[in-house]
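Structure first, commentary second.
Here the complex is missing a single protein chain, while all its other protein chains stay put.
Think of it as A and B in the order they're written, each chain with its own count starting at 1.
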Amino acid sequence: MSNLVAYPVLLCFGTGILQLLLHKRVVLQRALALLSSMAGIVLSVLLTYTIWTSGIQVQTAGGWPVPFGITLTADLFSGLMMILAAVVLFTSVLYIFKDMDAASERTFFYPVLFFMMAGVNLSFATGDIFNLYVAFEVMLISSYFLMALGSKGPQLREGLKYLLLNTVASSIFLVAVALLYGVTSSLNMADIAAKAAMDPGNPYITLAGMLFMVVFAAKGALFPFYWWLPRSYYYVPNGIAPLFASMLTKVGVYGLIRVFTLIFVHDSGLTHSLLLVIGGLTMLLGVIGAISQYDFKAILSYHIISQIGYMIMGLGLYTVLGLAGAVYYIAHHIIVKSGLFLLSGATSRITGNTDFKHYSGLLASHPGLAFTFFATAISLAGVPPFSGFFAKFALLKAAVEKGAWGIAAVSLVVSFFTLFSMIKIFRKAYWGRPSGQRIQRDRKDYIAALSPAVILLALSVAMGLGGGYMMEFALATADQLMNPAIYIEAVMGR
Amino acid sequence: MVRARIEQNPIVRVVVHTSLYGLKLVAIWILLRGHHEPGGGFIAGLLIAAAIAMQGVAFGADAAQAIFPIPPAYLLGSGLLLSFSTVLGPALMGRAFMEHSAGVIGLPLFGDVVWSTAVLFDIGVFLVVVGTMKTVLLTIASDRVQVRPAQGEQDTSDSEREVS
Partner (left out) sequence: MEQALGAVALPLVAAFLMPVLYRWLRWRLGLAALAVAAATFILVILTPNMSLVIPWVSQLGIDLSIHVDGWSRLFALLIAGIGTLVVLYSIPYLGSREDLGKFYAYLLIFMGAMLGVVYAGNVMLLYVFWELTSISSFLLIGFWNTRDDAQYGALKAILITFGGGLAMLGGLAILGTVGGTFELSGLLANRTELLAQPLTTVALVLLLIGAFTKSAQFPFHIWLPDAMAAPTPVSAYLHSATMVKAGLFLIGRLWPIFHVHPLWVPVVATVGMVTMVVGSFLAIQKTDLKAVLALSTVSQLGLIMWLFGLATPEAAQAGTFHLLNHSTFKALLFMVVGIVDHQTGTREIPLLSGLRRAMPVSAALAMVGAASMAGVPLLNGFLSKEMFLTAVNNSSMGLAGAVVATGASLFTTLYCLMLGHKIWFGEPGETPDEPKEGSRTILVPPLILAVIIVAVGVFPALAESAVVGPAVAAVLQAPAELPHIALWHGFTPALLMTALALGGGLLAYTALPGVLAACRRVTPQRYHLNALYDFLWWKNQAVEKAAKWITNRQMTGYLRDYLVYTLGATALLFFGTMLVKGVRIPALNLSPVGPWEFLLAAIIAVGAVFTARARTRLAAIASISLVGMPLSVLFGLLRAPDLALTQVVVESVTVVLFLLVFPHLRQITLYPRRRSTNVNVLVALAVGALGTVVTLLANGARLFPPQVAEWFLRNSMELGGGNNVVNVILVDFRGFDTMGEITVLTVAGLAVYMLIRLRKQQAGGGKS
């Protein structure tokens, strides 16, 4: 019983509240943001290390006995997600200092950013299904705020779709919780899982599982629920887009993996096969969307969808290697996707635009930017020796071992199209005769805007070259996920 | 203009004015008794919000601002801080986070009074609800009104839709 599991969440809450009280002092808010995001990395690493050495961390709010209070529970998967969230927050904050218009920055930007991260971290930390709903609400409203920040026409139009479709998903979440609570009389996920295991394959629980599949698929932008994502993310301000692209949908993926490895595991012939189909369609339609675009940010936005398909592929395969691949892939994706959006932002800081119609030929004048992009992009496509390769290969191998030929073939085809669209960005934006406007900035500014992406690229390289360590961690995580009894015992067993 | 018409109605103004005091009193009462009887910070906050809304409709934004005359952002911030301190405090003192404490103290006039950090939490909730409603009402009330005509279907489609 230690509060460590709560600290990443509380840190974000506390930071946001202080920044709200200091909303007139932008400099102090910036300092708080930087310090807090660094502290977040330290805390989440500490938490994960503790989980690694001494098992799943559990703490109940108010010290109430399980299952009556709200239990926070962090296993390796949660810990990893919190580390990733903290890292991406840190690099985003560095970039935001460079690329956020002043009026927006003054208008409660930082408090809401940290409230959103509180919601994100709470989603990873909570062991209570209703508390997860609350965490999603915190995230949804904050993300809407940040998405519409600036209050420009297209932002409002696409933001409204985002808000409405996600609110629909939230309502279904509530309905799903009601059904699950009605059937099991509990909100504690470990308790629910224990009860579900007493009556394996109970159709009511499977039915509730379907509703949760819809909810998390909608939050995670899976087929056929991804409609809100491509356009709305396109209009998210450049400074926050990396955080949105890398973290928010992954919370939905986290939710899917959590409940479909903990609670709804007794009818996997139906649920997980369905997830496999959904995953395949998601990755295929996502990448088809991506290759149809001619805009830096739009291509990247569609790719988010496609890559979520890979993660769900790992869950759908439902083997240790498959889940390990999914975990590896999530880590890879969060780092790399965030980096790509940072690069898209850094590029449009120079050209004032993301549409390829309006510029080309940046390689000659900005080789650092171009090659950071190139390396990050081929990492996304799964070219060795970057992180993406091992993640994809683990998934491919898991599919082959299970004899899931269809999804294995789809994953290879999608890799091909992914490379094609990444090459398209590289060709259109960086190759060719220099054209379009160039916003003149000094060199220091250029380096400062580029460095967060370089940090993330270095992480991707490290996750590739240190693939053995990463894989060991992913396998240990997958092992925990495949054995829900460990989780249940950690929460209920005392 | 609905608001303009209401503002000019003397009956509304008198009713609102007098009922305000009552509403405030009721709100405080509901807030404090909430732990034992129906009530609590949320409802109390909503009641004050209703009061602010009525004040705003009847007398305009300035009058509404006069209730709890603190800038709304600080209401929100301090409310959250109050609630949050009862969450973080116990953790810093080595107990489970959000573990509330309670006890009894003897006060000169009131006799023995039960105190609880849960009430502090509830007051925080109250402040946040008031702050939110105040922010929303004041912002909307201060916005310029632009009268826009009903739109034809084609027009709506264009503004709603963007196809890449």
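The criterion applied here is as follows: a contact is a pair of C-beta atoms (placed from the backbone, for glycine too) under 8 Å apart; a residue touches a chain by one contact, two chains touch by 3 or more.
All of these numbers come straight from a predicted model, not from anything done at the bench.
Every shown chain touched by the omitted chain in the complete complex is listed here: A, B. Of the options A:112, A:193 or A:259, the residue whose C-beta touches the omitted chain is A:112. Of the options A:77, A:145 or A:341, the residue whose C-beta touches the omitted chain is A:145.
Residue-level contact of chain A with the missing chain is found at 13, 16, 20, 61-62, 64, 67-70, 103-104, 106-108, 111-112, 115, 118-119, 122, 130-131, 134-135, 137-138, 141-142, 144-145, 148-152, 156, 160-161, 164-165, 168-169, 172, 175, 178-179, 181-187, 195, 199, 202-204, 206-207, 210-211, 213-214, 218, 224-225, 227-228, 230-231, 270, 285, 288-289, 291-292, 302, 324, 361, 363-364, 367, 378, 383-385, 389-390, 393-394, 396-397, 400-401, 408-409, 412-413, 415-416, 419-420, 423, 427, 431-433, 467-468, 471-472, 475. Within the complete assembly, residues 1-3, 34-43, 46-47, 49-50, 53-54, 56-57, 72-73, 76, 79-80, 83-84, 87, 98, 100, 102, 114, 116, 118, 121-122, 124-125, 128-129, 131-137, 139-141, 143-153, 156-157, 160-164 of chain B touch the chain that is not shown.
One rule holds for everything that comes next: only the chains that are shown with their structure count from here on.
Taking each chain's centre as the average of its CA atoms, chain A and chain B sit 34 Å apart. The part of chain B that touches chain A in the complex is made up of residues 73-74, 76-78, 80-81, 84, 87-88, 91, 95-100, 159-160, 162, 164.
Contact residues of chain A toward chain B in the complex are 1, 3, 6-7, 10, 13-14, 16-18, 20-21, 23, 59-63, 108, 154, 157-158, 230-231, 292-293, 295, 298.
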